[in-house]
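Below you'll find the structure I mean.
Note that one protein chain is taken out, while the other chains of the complex remain in position.
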Amino acid sequence: MQPSIRDLIKKNKSKSSSVNITERVMPIILLLMASFSILVTIAIVFTLLRETIMFFTVVPIWDFLTGTEWFPFFGNDPSYGIWPLVSGTFTIAAIAMIVAVPLGLSSAIYLSEYASEKKRKIIKPILEVLAGVPTVVYGLFALTFVTPLLQVFIPSLPIFNALSPGIVVGIMIIPQVTSLSQEAMNAVPQAMRDGALALGATRLEVALKIVIPGSFSGIVSSLVLALSRAIGETMIVATAAGSTPRLGFNPTESIQTMTAYIVQVSMGDATFGSTIYYSIYAVGMMLFLFTLLMNIIASYFARKYREVY
Amino acid sequence: MNEKRIVIDDKKINRRRMYNKTGQVLFFLSTVFGMIVLATLLVRIFTQGFDYLNWDFLTSYASRRPEDAGIKAAIAGTVWVMGITIPVSLVLGVGTALYLEEYAAKNKFTHFIELNLSNLAGVPSIVFGLLGLTVFVRTFAMGRSILAGGLTMSLLILPIIVVASKESIRSIPQEQYEAAYAMGATKWQIIKTVVLPAATPGILTGAILSLSRAVGETASLLMIGAMAFIAYLPDSIFSSFTVLPIQIFNWAGRPQAAFQSVAAAGSIVLLVILIAMNSVAIIIRNKYTKRY
Partner (left out) sequence: METKELTKSVYSVTDFNLWYGQTHALKNISLDIPHKQVTAIIGPSGCGKSTFIKTLNRMVELVPSVRMEGSIKYQDRDIFGAGSNVESLRTEVGMVFQKPNPFPKSIYDNIAYGPRIHGVKDKTILNEVVEKSLKGAALWEEVKDRLNENAFGLSGGQQQRLCIARALAVEPDVILMDEPTSALDPLSTAKVEDLIQELKQNYSIIIVTHNMQQAARISDKTAFFLNGEVIEFDATEKMYSNPQDKRTDDYISGKFG
């Protein structure tokens, strides 16, 4: 007589303690994996903090935070005032936002309020490709195409300038602005649109008076995230913006951003333990804090709009 | 008076219609702008680099002369780095997602992990580079090696893989869990036999997309010290290395226009690789989604 499945199962049950062990061990292993991401954050903060503190033992923190000159390579008289780098970073970010906000939001409105499903299906993948172009390729594009193009209109524009990479960073973040804003606009209930349309409102009026106010915090969140990306963008500015730390807002001059400075040092041969070596951590810390702040603001707004619908 | 208010003013309506039309055209042109830029970029990079793109370019090492320069070491480096990044980021990412979706209680700690992941996703890649430089290159004394680069890259794309895996796991209908529970399956058996098989296409799609980001990533590996001038193939995970984007960056920064064309040729190869990866991801997504 063949053994019944029931008996087989019972037999397996009585001898298999391995199942039990797996059941107990796996959640712990997975928990450890999940906790690993926290460890990464701690490691980032700790690393930046430790080396930044080393930096501040040489350069007073006050000089760093208030100084208006950034000349780390001046052999015996270097100056480490962060403001020129901050100013360079925000020059780029400002130009990028000037490009990305109107274009990105307009596309979002078009995709969410005007485009047919068919058009959306064509446009969205193209935007995804635009978002997937590596920044180093954008950098090459800025340096060898956008800058010469701009020089046609502004003959005095130097090869390295803030304008060209600023514009290209703006182009790079357009897809992000578009897709996140469109997501927020989609969350506005169709019934609200229908109500307004039924009263005779045009699509434009619906977009401006119903959809944008209705998705406002979501849009703000997407813009802040885009700003954060513009601040953290490295390769485009490192390729096309030059390496001249400069205080002030002048898009037609060569500047240096925080990110580009870090790249410049890592490309050179700053000796391990030198002040210049530590300075990239102090700059990295500033960068980290700026983007963290942006992310916190963005998720605050994102939560707000998710609560509404 | 009341009657007057509801008199419909034709002029006004026409004006509103005109605004609407103008708005539509403007919004459409803005949308098209992105595509025009993309087309310009592709055409530009292609025409710029086309002359240097040939078999020798793919099979030669970097050189001081633009006409001899190639990307052999860079492609090998990219492959080696991915060899580290793929397993590490997949195991950690899928593990994290499984924990968060299947085991985690809805408590403060879980919320903290999720918040932390979304913040990590927003940390600039160059900061990950600083982390890799300090922790992997120096503290763990891996040197400027493939191992250090691959691990740094894993951390960089970890948040993206977690998000994609979570979404994929969440899309499995509750009925599938019920079916397995009712058969007397344990939690881990369900994960093994129901959750992972069903979530694999989604996880794979997300993983390929985030890996394509890693393939194009430059800044963090620059910090690790991936060198641009390497005339040999890596022979172990402790070798020094370069990758395609860094090679491109290096060429782009040379003053000679010829090298910028070489950079463009490298960009073409990079873009082809990325488009191929994205296509695979889209094929998987289309083939396996919406089965329930």
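Order of writing sets the labels: A and B. Residues in every chain begin at 1.
Keep in mind that, in the parts below, contacts are C-beta pairs under 8 Å (C-beta built on N, C-alpha and C of every residue); 3 or more make two chains touch, one makes a residue touch a chain.
All values derive from a computational prediction rather than experimental measurement.
> May I ask which residue of A:Ser4, A:Ser156, A:Gln190 or A:Thr271 touches the chain that does not appear here?
Selected residue, touching the omitted chain: A:Ser4.
> Which of these, B:Ile36, B:Leu58, B:Leu115 or B:Ala179, touches the one chain of the complex that we don't see?
Of the candidates B:Ile36, B:Leu58, B:Leu115 or B:Ala179, B:Ala179 is in touch with the missing chain.
> If you put the missing chain back, which residues of subunit B would it touch?
Listed in rising order, the touching residues are 173, 175-186, 189, 193-194, 197-198, 291-292.
> Given the full complex, what residues of subunit A touch the hidden partner chain?
2-6, 8-9, 12-13, 16, 19
Following the convention adopted for this analysis, only the chains that are shown with their structure count from here on.
> Round to the nearest whole Å and give the separation of the Cα centres of subunit A and subunit B.
13
> How about subunit B: which of its residues touch subunit A in the complex?
16-17, 19-20, 23-24, 26-28, 30-31, 33-35, 37-38, 40-41, 44-45, 48, 91-92, 95-96, 98-100, 102-104, 112-113, 115-120, 122-131, 133-135, 138, 155, 158-159, 162, 186-189, 191, 212-213, 215-219, 222-223, 225, 245-246, 248-249, 252-253, 260, 263-264, 267, 270-271, 274-275, 278, 282
> Okay, in this complex, where on subunit A does subunit B touch?
19, 22-23, 26-27, 29-31, 33-38, 40-41, 43-44, 47-48, 51, 102-103, 106-107, 109-111, 113-115, 123, 125-130, 132-141, 143-145, 171, 174-175, 178, 202-205, 207, 225, 228-229, 231-235, 238-239, 259, 262-263, 266-267, 272, 280-281, 284, 287-288, 291-292, 294-296, 298-299
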